[in-house]
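Of the protein chains in this complex, one is absent; all others appear in place.
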Amino acid sequence: MTAVIETDGLGKRYRKLWALAGCTLSIPAGHVVGLVGPNGAGKTTLINLATGMLAPTTGTIEVLGGRPASGPAQLARVGYLAQDAPVYAGLPVADHLRLGAHLNPGWDAEMTRHRIDQLDLDPGQKAGKLSGGQRAQLALTLALGKRPELLILDEPVASLDPLARREFLQDLMETVAEQQVSVVLSSHLISDLERVCDYVIVLVDSRVRIAGPVDELLATHHVLSGPRRHLATLPAGLKVISASHTEVQSTLLVRTSGAILDPAWTVSEVGLEDLALAYMKQATGRGHRHRHLEVQK
Amino acid sequence: MIEFHLDGRSGVAPYMQLIHQVRHALRLGLLRMGDQLPKVKDVAAGLAINPNTVLKAYRELEYEGLVAARPGVGTFVTGTLDGGSLAAHGPLRRDLQRWLAKARRAGLDDESIQALFLSTFRSASEDVEGTGRWAG
Partner (left out) sequence: MTWLTWRQFRAQAITAVAALAAFAILLAVTGPHMASLYATSGITGCHGDTCAGLASHFLIDLTSGRGFPLLPDGTNAYVILYFLSVLVILAAPAIIGIFWGAPLIARELETGTGQLAWNQSVTRTRWLVVKLTLIGVAAMAVTEALSLLQAWWAAPIGEAVGLGGSASIMSEGRFGYFVFPTHGITPLGYAAFGFALGVTAGLLIRRAIPAMAVTLAVFAAVQFATPLWIRPHLIPPNATITTIEAAQANIFPTGGSTIAAPASRVPGQPGAWITSSGAVNAAGQPVTAPAACASALPHLLGPGGSSRWDNCLASHGIRVVVSYQPVSRYWPLQLTETGLLLALALALAGLCFWRLGRRLS
């Protein structure tokens, strides 16, 4: 399967600070990819590099096989929805569609008109007067109107109320089912991503910690609990992601490709949220520093 | 047509929940031979889940021989789930009641009985299926 985004040692530095470092990814097509991590982890930087808004300091990035924003043909294949769904406040909804039609040779006018109808948006209303959810839907319509192969969304639902959030994700999933478009979306809310993503990338402190298909990640990570043990006594091939001990008990989150045969351990499955959290804690040093995380069920 | 729902807190993977709900509907007669399952697009949109998840569930059901996909049209029920002949239920129930009485006489409390039953059930399923999948 071809990769929608391919990076090699990608890094971006602002003066002395590396916003993203050593990022090597090969994101396959045909997935809904979740880019998850705390605020400031580098998600928006990676997205800006993918859309060509930024140029890399080190390394390379290829989107759909081409350099980001390198020309009209490349731009036409990637749809982008920026954080907080920016729209032209003084321009009515209909003029936004006209904007799309004039600036995109591959514009699907009928589909976008149909979407606006279905969303119950008034074409004559100025975009600045729309609610947050409506703005996000308008921006999504604009991003999809040119029939892109890849859709990139930066925190699309972060500032939406729960109902608008649910409606947006429903709409997005319906579009993915209909249009066969690959999606990369970032969020610091893991619960949003769980139902919607089948490929996840955890980004913490400007580095990729873990990336892969959700099914595979969930199948290879387990929570082991049992009598207190020193980590060195564990069998080889078991990579400990996080561990906590009491005087009598140890609880570990491990990654392994094989079966766990030691009967002393009680093995349980781990959910995506706990898995991501464990990697985040590992990256930031076991919660010594508090990061702004939101986890909601 | 049946409608799916997801329990976010059950700890069961979404695709498994969909499979269970189809099988449950088959058992209850809500789904009959030839009925169409909801379109992947509609399920994904209704539940806000990845279409691949729905596809995975439908493929699994197809592998079990319960449904068949007709490209461009939809997925249709092709098999039935036998709950076993109802006649077998009576004796099985009486056997179970006898076993429960024995367990109580041996001094097991409710939770021990459940744990014993579940662990035996699980290891028996693994033996039968032989896939080595984690229980769940």
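By letter and in written order, the chains are A and B; residue numbering begins at 1 in each of them.
One rule holds in what follows: a residue touches a chain if its C-beta (ideal position, glycine included) is under 8 Å from a C-beta of that chain, and two chains touch if they have at least 3 such contacts.
Everything quoted here is computed from the prediction, not taken from an experiment.
Engineer: Of the chains you can see, which ones touch the chain that is left out?
Structural biologist: If we consider the entire complex, the absent chain touches A.
Engineer: Which residue from A:61, A:121, A:139 or A:214 sits in contact with the chain not drawn here?
Structural biologist: A:139
Engineer: Which of these touches the unseen chain: A:71, A:162 or A:227?
Structural biologist: A:71
Engineer: Touching the absent chain in the whole complex: find that residue among A:3, A:29, A:99 or A:158.
Structural biologist: Only one listed residue reaches the unshown chain, and that is A:99.
Engineer: For chain A, which residues touch the unseen chain?
Structural biologist: On the side of chain A, residues 14, 51, 53-55, 69, 71-73, 75-76, 78-80, 82-84, 86-89, 91, 95, 98-100, 102-106, 139, 142-143, 146 touch the unshown chain.
Here is the rule we use: only the chains that are shown with their structure count from here on.
Engineer: Name, in rising order, each residue of chain B that touches chain A in their complex.
Structural biologist: Touching chain A: residues 6, 8-9, 11, 13-14, 40-42, 44-53, 132, 134, 136 of chain B.
Engineer: What residues on chain A touch chain B, complex-wise?
Structural biologist: Its residues touching chain B are 31-32, 166, 169-174, 176-178, 195-198, 218, 259, 267, 269, 271, 297.
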